[in-house]
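Written out below as structure tokens is the structure these notes cover.
As you look at this complex, bear in mind that one protein chain is not there, while each of the others sits in place.
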Amino acid sequence: MIKVGVVGATGYTGIELLRLLSKHDAVELVVATSNAEKGKAVRDVFPSLRMHVDLEFVGHDSELLKSCDFIFFATPHATAMYHVPKLLEQGCKIIDLSADFRISNPTLWEQWYQVSHACPELLNQAVYGLPELNRQKIKDANLIANPGCYPTAITLALLPAVEKGLINMGDIIADAKSGVSGAGRKAALATQFSEVSESFKAYSVSGHRHLPEIMQTLNNVQTESEANLTFVPHLVPMNRGIFATLYVKPIENAEGLHEHYAAYYAQEKFVDVMPQGSHPNTASVRATNSCRIALHPGKNQSQPTVILSVIDNLVKGAAGQAIQNMNIMLGLDESLGLAMPGLIP
Amino acid sequence: MIKVGVVGATGYTGIELLRLLSKHDAVELVVATSNAEKGKAVRDVFPSLRMHVDLEFVGHDSELLKSCDFIFFATPHATAMYHVPKLLEQGCKIIDLSADFRISNPTLWEQWYQVSHACPELLNQAVYGLPELNRQKIKDANLIANPGCYPTAITLALLPAVEKGLINMGDIIADAKSGVSGAGRKAALATQFSEVSESFKAYSVSGHRHLPEIMQTLNNVQTESEANLTFVPHLVPMNRGIFATLYVKPIENAEGLHEHYAAYYAQEKFVDVMPQGSHPNTASVRATNSCRIALHPGKNQSQPTVILSVIDNLVKGAAGQAIQNMNIMLGLDESLGLAMPGLIP
Amino acid sequence: MIKVGVVGATGYTGIELLRLLSKHDAVELVVATSNAEKGKAVRDVFPSLRMHVDLEFVGHDSELLKSCDFIFFATPHATAMYHVPKLLEQGCKIIDLSADFRISNPTLWEQWYQVSHACPELLNQAVYGLPELNRQKIKDANLIANPGCYPTAITLALLPAVEKGLINMGDIIADAKSGVSGAGRKAALATQFSEVSESFKAYSVSGHRHLPEIMQTLNNVQTESEANLTFVPHLVPMNRGIFATLYVKPIENAEGLHEHYAAYYAQEKFVDVMPQGSHPNTASVRATNSCRIALHPGKNQSQPTVILSVIDNLVKGAAGQAIQNMNIMLGLDESLGLAMPGLIP
Partner (left out) sequence: MIKVGVVGATGYTGIELLRLLSKHDAVELVVATSNAEKGKAVRDVFPSLRMHVDLEFVGHDSELLKSCDFIFFATPHATAMYHVPKLLEQGCKIIDLSADFRISNPTLWEQWYQVSHACPELLNQAVYGLPELNRQKIKDANLIANPGCYPTAITLALLPAVEKGLINMGDIIADAKSGVSGAGRKAALATQFSEVSESFKAYSVSGHRHLPEIMQTLNNVQTESEANLTFVPHLVPMNRGIFATLYVKPIENAEGLHEHYAAYYAQEKFVDVMPQGSHPNTASVRATNSCRIALHPGKNQSQPTVILSVIDNLVKGAAGQAIQNMNIMLGLDESLGLAMPGLIP
């Protein structure tokens, strides 16, 4: 059995990793860390894991981590980067679900995250863990930068068009909406129930940290012209789910786009291109590792094509994709431990 | 006291009219109709109105309506048009909250609503009841076509720029989100709690009935070029509220737009242009007749300006705006009966 | 105009006071305090109050409070008691919405609130501000202890029966459910959206601070035997509302109970005894100062009568009742500023 550990196991991403890894047939969950809950039994902090996880939380610096074959970091940004170099040296493989290794340009990273990077030398070694883009590189990687939730939903929705140069790179709008768990599990006034429920808002319109991550990927897969993406995130009063509404300008044949997408993702187990004109909802991917995409061509030449993309932010947008990456690195079936249909309702 | 009646008083718009009119100092609510609940006491159907409304529901064709000075139609589309001509003749003033008189071109109306219009001759007589646009015409009108909820939020957000030709009319995107009460109060599977809660989706991407209504207004206030608007509505798991995210391309000076908006609406009691860069949420207008608007200029020349606009769909998007129109027609303070701040939370 | 101030105006109870007082015809809102937001404009902290409240937050110890005729404390417990004595001396009338003056026995208070009381000598001077019980005393009071939200819903549901000795005092169960705003407006993990939404739980089963408050009132109005009340509070994933399900054992005639309740509250503007067998919901009292009560006698002698009671925790359970008390103290119509029907939906 592969031994795995989760660092920062008390956030929503961390709990989701524990939930999925505790039932993954190829791995044994041996360490869960939390500096705040150190010494407590996992089952006492998370009753949902009673009878499923029989561990005590240890600190992030626990020696037990060394015994792991795989370590998942589900920590806030600017945490993993202090631990990863040493753990890599000790032979662990790392999948970092935070932002620490997602941006390959350290200057850009520091600009958005307002802290010096602790190991910029690893940025180029880290593989951006979007399997549908980087499957081959992931196989051989030791360090995975697991994509952000918005970037996963948006990038999967744009990738087939961008790679082939089928849309105008200078005019892309991503109007994205996220459930509240995307804000993390911490005491904050802005995400109190009564601040969020029965309300809807945009936030960070002037710039969100996921923007440079998306731009980097889009610019990496095309050479035409710098991508010009307008990205506006919104907060939805629901727990899970990301919904991205993309407005793109096809260069020629808007009608052919759907077919291209369907072909592009035909072999993917976790990307479902629905019939043209479909209206996916986030519920259809709840608790799954799937991304559903649907295209709506404009009614005339001058109108954009609308692309809809939905994921579960905690699964395909975080813990599930991380396990998908681990499965690839281990040469396993990519869907091991990730095969459930959506939870309705 | 002005005598008022509400036809179709059992939908969410109808209940909201009863709630607001029952406390309006200048009017007496004398008739509430419902074909389905005919004969029942209003208080038995809506316990929230116990001690406030002491009426029995009568049918839509009740003779009592003739005694009203003002009649509000809160019926589904293609209902008011069968009753309005006769009531107008009898000297009643009509405010129709349905779509029957919103589109001045009967062919266009029939194309979207799939039924022959019963009184196309009244379409040009009807005044589109957006006070911020048509205040003078409203004063003298006998028949008001009260705007739809999406059109109110979107039009108020575009009006100052469109009237002055400050944005490119050929490239406007309106990504709009609505609470579930916008779908009306009726037994429908798609709006069952467990179909909607904890989910988010777009709908009617290929075309929504509010699109021609918005287009008509935009094209009426400018002559440059036919507006090209992409409108995508979404359903938010909350009761009330519309949030519109507009992406527009300023022709020259994106930075000057905010100031123009602030000046344009400076005298309006129900349009609040917030400081540039603000993030209004729908909760801030809950149970109010206000529209809050905020502008976010793009970070570079080629990026769109993002305009955010929020209303309560049942108040400024329906019942409140109808009463605002009535106040104007009666020469009263426009805010009479509509002055409460937002309900938080 | 009566000058009023609100101390602690940034909690949900405080915001609700600002909302209601800003439109109250007999008063002028002149001070709003917040130690945390001191110096900021109210409208910048609460956009819902833009165009309605034109004040800057000052500190709790601001000299401006002296100029107020009425001061509402909407602070956490163990705050008002440090300020009230001096303000009373200066001739202000005080309505404290916190728990500081609710329990007349200081030892009992200190046991539940774990702090020494700063002015135990005022405890007997304070009048428990439940108008339906203490209207006469409230008229002449200088210091009102405004009831808690659970106690309001539960006490109003028991009062008519307890006063007349119609139920067994030794066996009363209050299974109560509250919306999340009852937990206050503060950054706390337990009331984060994703901790609360789509979940339901009991809390404080071993003892909640509202229990001694309810017991005190019940024991004050009857002499038979010490009340034995089991009170279990639950958290509902909604913003507003308290629902109390009471199980009581009528001593004789369970069927007569409803009639007694209807008569008891016949003159009350804010207590609505619904027809026997009704099912009130919290939505019917949303944003109102009303309490709706319905009785369901047991199907046999040995079964309890079920009494259902609903209020809006922020209005009748806090800010609205406080204003009702102020209206009484001022000799005004009790419903001034509080007359709106429930907001549906």
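We just call them A, B and C in the order they show up, numbering each chain from 1.
As a convention for this text, contacts are C-beta pairs under 8 Å (C-beta built on N, C-alpha and C of every residue); 3 or more make two chains touch, one makes a residue touch a chain.
Keep in mind that what you see is a predicted model, and the values were worked out from it rather than measured.
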Which displayed chains the hidden chain touches across the whole complex: A, B, C
Options C:R19, C:H258 or C:R286, residue touching the unrepresented chain: C:R286
Residue touching the undisplayed chain, where the options are C:M238, C:M274 or C:L314: C:M238
Residue, one of A:C119, A:L257 or A:V285, that touches the chain absent here: A:V285
Residues belonging to subunit C that touch the chain removed from view: 170-171, 173, 175, 177, 179, 194-195, 197-203, 205-207, 228, 230, 232, 234, 236-241, 243, 245, 247, 277, 279-283, 286, 296, 298-300, 302-304, 306, 308, 345
Contact footprint on subunit A, counting only the chain that is left out: 12, 15-16, 18-19, 22-23, 46-53, 181, 197-198, 239-240, 269, 272, 274, 278, 280-281, 283-288, 290, 292, 339-345
Interface residues of subunit B (partner: the chain not displayed): 12, 179-181, 185-189, 191-198, 237-239
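Quick note on the criterion: only the chains that are shown with their structure count from here on.
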Rounded Å distance, subunit B centre to subunit C centre (Cα mean): 36
Distance between the centres, which are taken as Cα means, of subunit B and subunit A, whole angstrom: 39
Between subunit A and subunit C, centroid-to-centroid distance (C-alpha), Å: 45
Subunit C: positions in contact with at least two other chains: 12, 181, 197-198, 239
